[in-house]
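Step one of this worksheet: look at the structure below.
Omission of a single protein chain aside, the complex is shown with its protein chains in their original locations.
Going in written order, the chains are labelled A, B and C, and every chain counts its residues from 1.
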Amino acid sequence: MASQQSAVAAMVRVRLFAALRERAGWSERSLPLAADGCPLTPADLWRQLALGEAPPGQAAEFPATIRVAINHAFAPADTPLNPGDEVAFLPPITGG
Amino acid sequence: MASQQSAVAAMVRVRLFAALRERAGWSERSLPLAADGCPLTPADLWRQLALGEAPPGQAAEFPATIRVAINHAFAPADTPLNPGDEVAFLPPITGG
Amino acid sequence: MDAATTSRPRLEVRILSRPFQPLALLEAWQSQSAATAADSPAAEGHFIGRVRGSTASGAPLEALELEDYPGMSETQLQAIAAACAGRHGVGAVLVVHRVGRILPGEAIVLVAVAADRRGPALRCVAELLEELKHHAPFWKREWSGGHGTWVAGNTPL
Partner (left out) sequence: MDAATTSRPRLEVRILSRPFQPLALLEAWQSQSAATAADSPAAEGHFIGRVRGSTASGAPLEALELEDYPGMSETQLQAIAAACAGRHGVGAVLVVHRVGRILPGEAIVLVAVAADRRGPALRCVAELLEELKHHAPFWKREWSGGHGTWVAGNTPL
């Protein structure tokens, strides 16, 4: 039971919106939090998932135009993630 | 007929409002325009009618807080008046 | 809707001696500004001012008495509305002002502006309000304890 719980909790949920979602072709994924033991950040996920416009092989800087939310609150892209976190990548906001 | 018309036209109407009206004790008067041939101004009327707070005998400057309207439009207190003009003295405005 | 900024703005000015319902007047004004829903302005700003329950000195207010200079008050409101509408390039302006005896909670003033953008709409409302508070011939008297006192100046921003 305990190991099953920690396996569930050691995932993060990734969400994409609007143009970003359409470019990637998906809106939501669950990923393991730390395969190599290092604390994972949203910027790491961005590269791993090849969400940038640069070809997947090339390491691209995290773009200044994209904002990150962790558990519904804005957060820096280099925030270490915790098990169970929901990470969202938000293209430029155009509401109102 | 002609002389009667010019006698009517050579008057000005004076109107007071709000606190100014209550201090003077009247709201509207008709006065001859030019008894001595000089062009009459609202400031002249103000002194003639002793509308200021200074004792009637003392010549008081036209107060900066009072605005003048001639025929429903704001005007300087030294504007020469024309026959038939309606001159209003307006205490500080407090609408809205 | 670009027509709103290039054609002559629609101005409506009303001085009322009886209580009015701001939202009812806004509804009538909106229905005049757009023949079809798609013609509705992209941005609309409103302001409603109401009588406070107490005097400037903190006593309970029985009523506010609003005196105007009939004839000039309409002319001035119209001139102020036209000037503000022109400066901000807005499509339509509504200004409603009460006169007479006004009870606490009743509306004294309503300003509404329709424009193609939020900036001009909101700036025009604010500017119109300042202009009419200082340049339209209206005077307030507060009635409290059976005694009337002319208000000396406008409330601070």
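Everything that follows uses one rule, which is that contacts are C-beta pairs under 8 Å (C-beta built on N, C-alpha and C of every residue); 3 or more make two chains touch, one makes a residue touch a chain.
In this text, all values refer to a predicted model and were calculated from it rather than measured experimentally.
A.B. asks: Checking the contacts here: which visible chains does the omitted one touch?
C.D. replies: The chain that is not shown is in contact with A, C.
A.B. asks: With the full complex in mind, choose from C:Met72, C:Leu122 or C:Val151 the residue touching the hidden chain.
C.D. replies: In the full complex, the listed residue that touches the missing chain is C:Leu122.
A.B. asks: If the missing chain were put back, which residues of chain A would it touch?
C.D. replies: 15, 17-19, 22, 69, 72-74, 88, 90-96
A.B. asks: Would you write out the residues of chain C that touch the absent chain, in ascending order?
C.D. replies: Within chain C, the residues touching the omitted chain are 1, 23, 26-27, 30, 34, 36-54, 103-106, 116-119, 121-122, 125-126, 129, 155-157.
Operating definition for what follows: only the chains that are shown with their structure count from here on.
A.B. asks: Taking each chain's centre as its mean C-alpha position, how far apart are chain A and chain C in Å?
C.D. replies: The separation of the two C-alpha centroids amounts to 50 Å.
A.B. asks: Can you list every residue of chain B that touches 2 or more other chains, as numbers and ranges?
C.D. replies: none
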